[in-house]
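One structure coming up, written as structure tokens, with questions to follow.
Taken from a larger complex, these chains appear in their original positions, while the remainder are omitted.
Letters are used for the chains, namely A and B, taken in the order the chains are written, and counting of residues starts over at 1 for each.
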Amino acid sequence: MTAALNTVWVIFAGTLVFFMEGGFALLEAGLVQAKNTLSIVMKVLADVTVGSLVYGIAGFALMYGLSRNGWIGTSGFFLSGHFAPVAQVPIPVLWFFEMAFAVAAISIVSGAVSERMRFGSYLVFVVVGILAYSVSGHWVWNPGGWLAKLGMEDFAGSAVVHTFGGFAALAAAWLVGPRRGRFEGGENPFRPSNLPLAFVGTFILWFGWFGFNGGSTLSAFSPLIGPVVVNTMVAAAAGGLVAIAVTRVQQGVYDPTMAINGVLAGLVAITAGCAYVDTAGALAIGAVAGILVVLGTGWLEQWKVDDPVGAFPVHGVNGVFGTLAVGLFAVKGGLFYGGGIHLLAAQLVGCGAIAAWGFLVTAATLGAMRAFGVARVSAEEEAEGLDLRLHGQHAYHRGSVFSHLPEATSPGRTVAH
Amino acid sequence: MTAALNTVWVIFAGTLVFFMEGGFALLEAGLVQAKNTLSIVMKVLADVTVGSLVYGIAGFALMYGLSRNGWIGTSGFFLSGHFAPVAQVPIPVLWFFEMAFAVAAISIVSGAVSERMRFGSYLVFVVVGILAYSVSGHWVWNPGGWLAKLGMEDFAGSAVVHTFGGFAALAAAWLVGPRRGRFEGGENPFRPSNLPLAFVGTFILWFGWFGFNGGSTLSAFSPLIGPVVVNTMVAAAAGGLVAIAVTRVQQGVYDPTMAINGVLAGLVAITAGCAYVDTAGALAIGAVAGILVVLGTGWLEQWKVDDPVGAFPVHGVNGVFGTLAVGLFAVKGGLFYGGGIHLLAAQLVGCGAIAAWGFLVTAATLGAMRAFGVARVSAEEEAEGLDLRLHGQHAYHRGSVFSHLPEATSPGRTVAH
């Protein structure tokens, strides 16, 4: 009975987390130019297809297999063998839930390299990324992991998923280089092609996040489910609202793109602490996240790193903040609640290690691709759009309604990469 | 065990109801003009962000706190303190579910004022609206409420949510005034910009409605779950089908907008009675709703009230009808089933009180804004579109594919309101 109810709970939550891939695809499709829409959706599809298979063959074993000195799992490849004791659900059920997390971590990167990275090279990155994610995930979420033993707390993955993904995105965006024309003029000439689609994606991500955070109890009997869900909601609302307020003051308009990223920033930031902080803490964490996402967007501008969807400000900056916030706001052990500095120190070590790991693995991979000249598409392909050149068609065709508009001719002459 | 299963059930249902906000956003985004798309999506985002926080701070207390003479809750602010006994789930779990209802009630209004209301003023309305909703919700769903004691039955909120929201929408649409040009010519010159998006929204709303009605059992052990879900499905199908048939006869075409509104009308109408009527009753209620939504759309035209998405015909007219239909079709106590007039009278008093309350509070709020000249945007802003002027960008950019089309320049010069 207990096992059955836990299975229902984790499958429910895992299904919602899986659906977040649809959210990523639409969010990113809406934020890029129309001519690169299919390209980004196909990259997210690659995250799911390649990512889930790699996580099944090896990632899950590296993450939840028996630990070798706290650094890496060494058993459980191909979903069979011994696993560390993590949850009271069958291994296939746990795999499904955790697979959706691994795929989400990698999908964070897809947005940062959008509009210019080759598709074949991205497939290679997905393989490397999933394996690297699984290794650092082992450190925190495997009971034998070195960060777990250090006392680090990351309930649903501000560090494991978002800091890893956000810093991988930063490295990838930096090494693949900016879109041509992005930093040449004064103003950013690139504009989102379909913001309503981006909002669909945001609502799907938000919907899925209740599975992401709530399901991380891994048990339907946890008294934390209620507080986790409330904290998730409150932080997202505060993040969105504060981001809207900040841009209203800064730019004189209620900025929709930043509203989206504010909500997501609040969600990212509460992910580590949703089970440890009280509602007031969640409100504060969300509000700060709404400020940090605006600041982080400015930092990228200064560094001249081109991250078309804001993956780093949302997931990297707020992944780190959310992880540290546990050390500040946790009711048990948080600095602001009289818990001293110990937990905060563990959080700092933990998110530092994961940020560095995500950044370095990705930088090495993308750096090698860049050295071999296979990281990005040609200038001509970039100008014409990746959709037509790599994927053989446009995302949108007007058909008869707008038939006086020129329809692109079918290419298929060149070989896509 | 019982508590755990109830928690899973209510979280599942609450998550679906939360997702309905995505449905509202897309439905309304698809039904308005392209130049006001972001404006309406941002208003729905405000419903969720502002609304959830206000409901957490005070709304939930006003609704489910200990009752003062049946009129208002007086305890439980900031989610702590005493609450009326409503369900066998923890308070945070109940709050999450109920919060999604409160936010849905307010989102009904966002569509009715679309394409012309100021964003800042709308934020103020959300605060007032959530508090007012919570007060009238107290009357029916708090065991100590005066309408509950009168014997009124509103299972999932045809009155509490939809009549309240629908009559608030009517007042708001009336006081903010029609879009310029709406009633000047013969034919309605406004056309939906993106009906496929509206259909996405409708399917999301329909999907979420199974959580809305099914979850209102607040218990996984209720034998009503099956009948509730069947009645919800049947009424929605009947509503959609009848609305299609009526427009086919009236206009000679199978009208997609009215098909959408017919489905939603059927869902609204069955919401009060889904646990009390039999399948034949649900079929009849849905079918009548499909007729009423077409009639209600005509009434607005006669009254020269401009409700761009049909919020009043869907939620107001059918909220009242659905509430009264309990008095007619309830297997226990309904007039048509030999139950006499008593239940019908209670329903009549209840939905009358709630309709009046929703209308008056909103009329007072919007009336005051109108008196101070802050209810609606300027004629110039309305002509150019709220997206560009209040939100700094267009919803859609063609990018390079349609690069011969003029791209709007970035404003940000004026201050949005």
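Just so we're on the same page, a contact is a pair of C-beta atoms (placed from the backbone, for glycine too) under 8 Å apart; a residue touches a chain by one contact, two chains touch by 3 or more.
What you see is a predicted model, and the numbers here were worked out from it, not measured in a lab.
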Legend entry - Copy count of the single sequence across the entire complex, 2 present: 3
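Convention: only the chains that are shown with their structure count from here on.
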Legend entry - Centroid distance [mean C-alpha coordinates] between chain B and chain A, Å: 33
Inset, instruction - Within their complex, state which residues of chain B touch chain A. - result: 1, 4-5, 7-8, 11-12, 14-15, 18-19, 21-22, 25-26, 29, 37-38, 41-42, 45-46, 48-50, 52-53, 56, 78-79, 89-93, 95-96, 99, 119, 194, 197, 200, 390-402, 407, 410-416
Legend entry - Touch list for chain A against partner chain B, complex: 1-2, 5, 8-9, 12, 16, 33-36, 187, 191-196, 199-200, 203-204, 206-207, 210-211, 214, 220-221, 223, 225-227, 229-230, 233-234, 236-238, 240-241, 244, 248, 251-257, 259, 263, 279, 283, 383-385, 394-396, 405, 408
